[in-house]
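Yeah, one chain of the complex is gone here, protein chain that is, but the others are all in their spots.
The letters A and B name the chains in turn, as written, and every chain counts its residues from 1.
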Amino acid sequence: MNRLCLIGSTILLTITLLGILAPLIAGNPYKTNMAERLKPPNFEHVFGTDQLGRDVFSRVVWGARTTMVVAITISAISMGLGCFVGAVSGYFGGLVDDLIGRIIDVFLAIPELVFNIALVGVLCFSYGASIWNVVLAIVVTNWVSYARVTRGIVLSLKEREFVLCEKAVGAGEWYILLRHVIPNAIGPIVVLATLNMGNVIMTVASLGFLGLGIQPPTPEWGQMINSGKDYITTAPWLTFFPGLFIALSVLGFNLLGEGLRDAMERRSYVER
Amino acid sequence: MKRYVAKRIAQAIPTLLGVSFISFLLLHLFPGDPAEIILTIISGSEPSYAEIQRFRREMGFDKPLLVQYIHWLSNALRGNFGVSWTEGKPVMEIIMQRFPASAELFFTTFAISLAFATLLGILSAMYRDRAADHFCRIFSLLGISIPSFWLGLILIWIFSVKLHLLPAFGYGGIEHLILPVVTWSFSFMAIKTRFVRSCLLEALSQDYVVTARAKGLRERVVVLRHALRNALIPIVTYFSLSIHHLIIGSIMVEVVFSWPGLGSLLVESVFKRDFPVVQALVFLSGVTFIVVNLIVDLLYVVIDPRIRYGD
Partner (left out) sequence: MSKDRLLEVEGLRVKFRTKAGEVKAVSGVSFEVFRGERFVLIGESGSGKSVLAQAVLRLLPDNAVLDGRVIFEGKNLFELSEEEMRRIRGREIAWIPQSQSALNPVLTVGFQCAEPLMEHYGMKKSSALSKILRIFDFLGIGGREREYPHQFSGGMRQRVLVAMGISANPKLVIADEPTKGLDSEKRDQIVELFRKIDRTMLVITHDLRFAERFADRIAVMYCGEIVEVSPAKKFFDEPLHPYSRGLLESLPSRGLKPIPGFQPSLINPPKGCKFRERCERSFDECAKTPPLVRVGDRWVRCWLYDRGERA
């Protein structure tokens, strides 16, 4: 295990652990206490309190939960959709591939966040504010990278000997897909998923900061910074801690992803 | 060469149409009667049945979707995105009004980060030792991990609140420009530096570099004249793709610093329910990307002689 992986995993493990143990260690993120509002970090409130007297540490830790759950949901759905479309596109080729390719091009042309913002806006207006709006809006732009990578892998595998062998023997298309294509695709997809998680977390936090993401009082890092920024002069810790955790989680996923990518490249080097 | 140019343009058109269609669809995702919904936003109160019917006919909502799309597209291509639902002014006018502020921020940041990233990338590729390698990697990892809005706020806290050196927000002279540019450049530069470096390293590992050294050329000539010229090709590609980073970055930075540009316009319009503006911005950002890519592809003709004199 190389160093990057190690550092990345450690960071992530810590944060995930915090999130899981939230009920045990982090108290109640919703409890307001106007007498204690805007207190700087001290023994009782390690990260201070916010403008409604809520404990920032508690909110940050519970926020880890929220963020992780939402991010994983988004990634999972994007992966399912994207990989399926990519595999179909790469494997069957021809017109199907062309059409799907064009669709992918269109989605690539519009900057992701722009579309996310627009879509969240429309959805929230039409159907009310809901976490699912956020999930849907991000999935719509996020599936594309999975599709592209999967398609690339499938294309390269299509030409490899063992696939041609199987075809010569007369194996069915789905059999080949399942037994050969997918196991080989797992490596790069895992790397992509890891790096993508960082991306998703950043997007969720960005939307939260803009006020378009997960709404208060549910704790979410981006949204906490949004409300915190009004108090930047008097209570900078409201901005500092949530942001720190955003940076750490994204960093963690990026380190892990890079480490995994390195490990995979080394493996293929040895195999050669 | 002409075939290359024609082919690229031909490829761009369907994508353009796709982008326009998706932008168009944005306003047709509302459940229920669009005429009623829109009128409510515009007038601020419940419209009467008659008003709704009249509006529907005026806006062409009674026609089939495809007809509406074509109508919208032909207008959009002429720069007519309709009238704002809340400001009463033409959408294009609102956009043009906010455009200069964005442009100012954009070009300043682009120029500075381009220069720095290229310089740093070249230096760290040339003096390829352990320290530079790690520094580059760390720098770029930090650049993509640190949320730009958080960085902006921290810089505001340091330079504005604590040191009282720079203004925290607003649009005005150079002093207002500094913090947004620095914030934005940081994330932008981090990725670029790493990329310039890896492109250059890739070029330096090619055979023609060995040949160049075998001719006894000075190292500086080898790197700049031989390797860099070739590395420019993927570097230029990458810069065209980074239009996205720029646009996305501009949204966050403009919101943090209350910079009256197009990024903050997008967010404000979403909150105000002024969706024609949102739609126009989505469409225009897609178009910008396609156009920039096309320009870059055409630039290849200049940079890469294999395309200029190719088959």
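Here are some notes:
In the analysis below, a contact is a pair of C-beta atoms (placed from the backbone, for glycine too) under 8 Å apart; a residue touches a chain by one contact, two chains touch by 3 or more.
All of these numbers come straight from a predicted model, not from anything done at the bench.
Of the candidate positions B:Met59, B:Val83 or B:Leu217, contact with the unshown chain belongs to B:Leu217. Only one of the listed residues, B:Glu87, B:Glu202 or B:Asp304, touches the absent chain: B:Asp304. One chain is missing from the display, and on subunit B it is touched by residues 206-208, 210-218, 221, 225-226, 229-230, 303-306, 309-310.
Rule of thumb we're sticking to: only the chains that are shown with their structure count from here on.
Remark: subunit B residues 14-15, 18-19, 22, 26-27, 29-31, 141-142, 144-147, 149-150, 153-154, 156-157, 161, 243-244, 247-248, 251-252, 255-256, 266-267, 270-271, 273, 275, 278-279, 281-282, 285-286, 289-290 touch subunit A in the complex. Those residues of subunit A that touch subunit B in the complex are listed here as 102-103, 105-106, 109-115, 117-123, 125-127, 198, 202, 205-206, 209-212, 222, 225, 229, 232-233, 236, 239-240, 243, 246-248, 250-251, 254-255, 258.
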